[in-house]
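What follows is a single structure, and I will ask about it in a moment.
With one protein chain held back, the other chains of the complex are shown just where they sit.
Labels run A, B and C following the written order; every chain starts at residue 1.
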Amino acid sequence: MLRFLIRRLIVALLVAATVLTLAFALTRLSGDLAISIAGPNATQQDVELVRKAYGLDRPLIVQFGSWVGRAAVGDFGESYFFKQRVASLIGERMPITVTLGLVGLAIALAISLPLGVLAAAQEGRLADRIVQGITLIGQAMPSFWLGLILMILFGIRLGWLPVSGTGSWQHFVMPGIVLAFTAVPALTRLTRSGMIQALSSDYIRTARAKGLSRLSILLKHALRNAAIPVVAIAAVQLGFMLGGSIVIESVFALHGVGFLAWESIGKNDFPVVQAVVLVLAVIYVGLTLAADLVNAVLDPRLRGQ
Amino acid sequence: MSATPAIEVKSARRTFRTSGGLFGTAREVVAVDDVSLAVPAGSVLGIVGESGCGKSTLARLILGLLPTTAGEVLVDGQRLDGMDRRFRAELIQPVFQDPFASLNPRRRIGDIVALPLVAQGKFAGAEIGRKVAEMLERVGLASDMAGRLPAELSGGQRQRVAIARALILRPRIVVCDEPTSALDVSVQAQILNLLAELRREFNLTYLFISHNLAVVEHVATEVAVMYLGRIVEQAPTAELFHAPRHPYTRALLASVLTPEPGLGVPDVGLGDILPDPANIPPGCRFHPRCPVAIERCGSVAPPLLAAAHSRVECHLAVAGAA
Amino acid sequence: MSEALLDIAGLRVTFAGGTAAVRGTAIAVNRGETHCLVGESGCGKSVSALAVMNLLARGASRSADRLRFAGEDLLSLSDTGMARLRGNRMAMIFQEPMTSLNPAYTVGSQMTEVHRRHKGSSRQVATDRAAEMLARVGITAPGMRLGQFPHQLSGGLRQRVMIAMALMCDPELLIADEPTTALDVTVQAQILRLLAGLQRDLGLAVLLITHDLGIVARVADRVSVMYAGEVVESARTNDLFARPQHPYTRGLLDCVPVPGKIRPGEPLGSIPGVVPRVRAGFQGCGFRDRCAFAMPECAAEVPRHAAGEAHDYLCRLAADWSGLRGAA
Partner (left out) sequence: MTDIAVVSVTTAGPRRGWRSLGTWLGAAVVGITLFAAIFGPWLAPHDPFTQDLTRRLLPPFWMDGTDPAHPFGTDQLGRDYLSRLIYGARISMLIGIAVTITSGVIGIVLGVIGGFAGGKVDDAVLFAITCRLSIPVVLVALAVVGLLGSSLTLLVLTLGLLLWDRFAVVARSTTMQVRNLDFVAAAWCAGCSRGYILAREVLPNIASHLAVVATLEIALAILLEAALSFLGLGVPPPLPSWGLMIAEAKEYMFFSPWVIMIPGVALFVLVFGINLLGDGLRDLLGTGERS
């Protein structure tokens, strides 16, 4: 158990280090940062001042070293645009993104699990085809467009929900639904295929031979095994949702981390962009680690002898 | 007796690392442990043992599909590692157990049988076609089968294709790894008869691996019994079946259910403890299940008692118990 | 013995693709008797058993002239009525002990649930019963085993657990579908010995499905040989091995290498050709393509002949066609 945790932690750290390097490389792709920061109207002198002030005159390897050293202790420097510590900036915005992600995941699971179980139980019949149709529609739906449509419908025409902002829980309903829509197809398909696999397995035949009730076979014996991959994918999906919330946050003007990143990209505010990429990557790795642990609880075979 | 053995295995050992589940510690499994054997040219060595005893791993070592962890394998007196792949193919060929996995589902029968010829790179297309047609006919398949896909064939027919592929280069040695275990009884007999005919015709040497003792008795000239990675007894077929010396051989023979009504199911006398290759017991590895084990068996590894044609590893075989 | 415990006549199963898996099978299993259903893969023996238990996969259709268990008509029983019988008065074990137990639950949980469902017993009563049954199938330290998960047990132990679980509710009939095929020979002998002992002690009726004539000879009281969805020959075990009548039965017996009976190197008897897949609407004898005695009439309806007491077979050939097998 401990060995496993340590091994996974080492992998997680290596992934973080790789992303750290990539994030740094990303910002240096554009050539001279100082020119970008100083802005279009700056004189040669201004640019030199900026270069000195941000330490961009040092050799690349030194810059990299100092960025890594500080990032390792959570210091991502100061935002060029917001003139604020990047860490505190992200800290302020994170709750909104996490709330959105969790709302989205909850809605997605509330839709996918019943749909997947229903489709598997009715494999090949009308209900199954309808569910598969829904997943296809969900897969094809551009999330930003769905967001706009919902805004027109519920925000303007019906006036039920606020169109943008973060004032109340109602503000999270539409974005949550849209975000959930991005995860529903994958989760439903996985639940369905997992359930179909479980239902055609030998132990389900045993359960039927034991004369157990249909409900007990479906929910106790099949779902428990089908749920194992779903948990892992749900965690991965949550990671993707946090990363993908940038689109939805900008549609609904939710000032979360994604929105922050979008603004910062527009403003050439590299420390913020670097930091957001890194933080999201670390969260993703943490989520997959957590999923492994939950799986170990669900699947006795993974607990070892 | 000076002739080079077709196959010679010298103190071969093969271990695997298994991950012990997500949280378990990785363990080392000894699949083949210090196995030595020699198969004289023209004979059939049968290898029997239960699942996990290492017989299939041994086959893969002899085919060169797996490298040995220690020891060496000589085929026709030459070391396998470093041997040219084309040369090796002309020497030794396999027939595997599962006739559904051993043929590429996307290639036609003719191409499958021709593969060893194509790999040699020295045969012209017309010659290949002629040889393939001949071989298909020899194993009892209509030559129009060449254009079919494996999925269109039955299990027995597929196994004939596998045999045709193995013999098309006229190798000296064929390693048959449970060639009839996946087949029905009526088809198994066809394949066994075919293998026997081909051996006489092409003067082949077989290494014949099976868990079915009756089948091994039928085809083998000599039999080796494997238990947890070691050969615990080896003898000419008739001797082994009529005067088994190792208690495990006796138990195996006792568990053969011949179709003779009225005899009931015998008591094989083995306990419930099953062999675990990752956890090999000290002393004699069979002692936890052995019905006649004495104290020494639990601590001291049994000596090898070798005679001209037979050998056994058992403390109690010293007295020549039979 | 007035009425058979399990009485099947004219059982037919057709798969969605049009394959006729079972074509008018008749089997009668008497109380306290082991009846073996023997045949090669695809002959319909397992499908017949699943059809009796109403456990066929979706897409398979079942019909029968008669399907009665302990006097009760199974055909007219509802799904719930059938579920009440399964695991209770008629139990079944399967070929693959490695996959037949649910990996997510402990042995104890899976064993007790069947008792609690059918007998309405408390957790404690069911657990005691489970421990008792584990001990009964020769498992030492049953208390410890109850808390273990299936993956912690070897194949032989899992099959013992399956047997114990099947016997939780004292069934009258146990259907065992190739219970030892996936096991090693020594474990197979142990499990079969256990089954034979339980059958005797508990007075069970056992319908044992196997492809292995050795098993048939050693454990069966009666044998039904299946080929291409039909029972082609049915007899008492001794009778069948001594006087096999159907050409297929004879051929099958010749195919089996018997240690000490066949000289090494001598060819085995074999049946040419392959096991056919029979489509719905197939007429006549399913074996005729592989049969050395086939004649044009075999494509028409085949008569069922008697060859002595409780011995019948499905073939045109008269019973005295071969004389005694192995008389020489």
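One rule holds in what follows: a residue touches a chain if its C-beta (ideal position, glycine included) is under 8 Å from a C-beta of that chain, and two chains touch if they have at least 3 such contacts.
Predicted model, so just to flag it, every value in this text is computed and none were measured.
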Contact with the hidden chain (one of A:34, A:50, A:273 or A:296): A:273
Of A:87, A:115, A:217 or A:281, the one touching the omitted chain in the full complex: A:281
Identified contact with the non-displayed chain, of B:115, B:133 or B:305: B:115
Positions on chain A contacted by the hidden chain, ascending: 11, 14-15, 18-19, 22, 26-27, 29-30, 124-125, 129, 136-137, 139-145, 148-149, 152, 156, 189, 193, 196-197, 200, 236, 239, 242-244, 246-247, 250, 258, 261-262, 265-266, 268, 273, 276-277, 280-282, 284-285, 288
Missing-partner contacts on chain B, residue numbers: 60, 63-65, 85-86, 88-90, 92-94, 96-98, 101-107, 112, 115-116, 119-120, 162, 165
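The rule we apply is simple: only the chains that are shown with their structure count from here on.
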Rounded Å distance between chain B and chain C, as computed from the means of their C-alpha atoms: 31
Distance from the mean Cα position of chain C to that of chain A, given in whole angstrom: 53
Sequence positions of chain A contacting 2 or more other chains: 301, 305
Interface residues, chain A side, partner chain C - complex: 123-124, 200-203, 205-213, 216, 221, 224-225, 298-301, 305
Complex contact set, residues of chain C against chain A: 53, 55, 57-58, 82-88, 91-92, 94, 96, 99-105, 113-114, 117-118, 149, 151-152, 162, 165
List of chain C residues in touch with chain B within their complex: 40-41, 138-140, 154-157, 184-190, 192-193, 196, 211-219, 237-238, 241-242, 251-262, 264-265, 267-272, 274-275
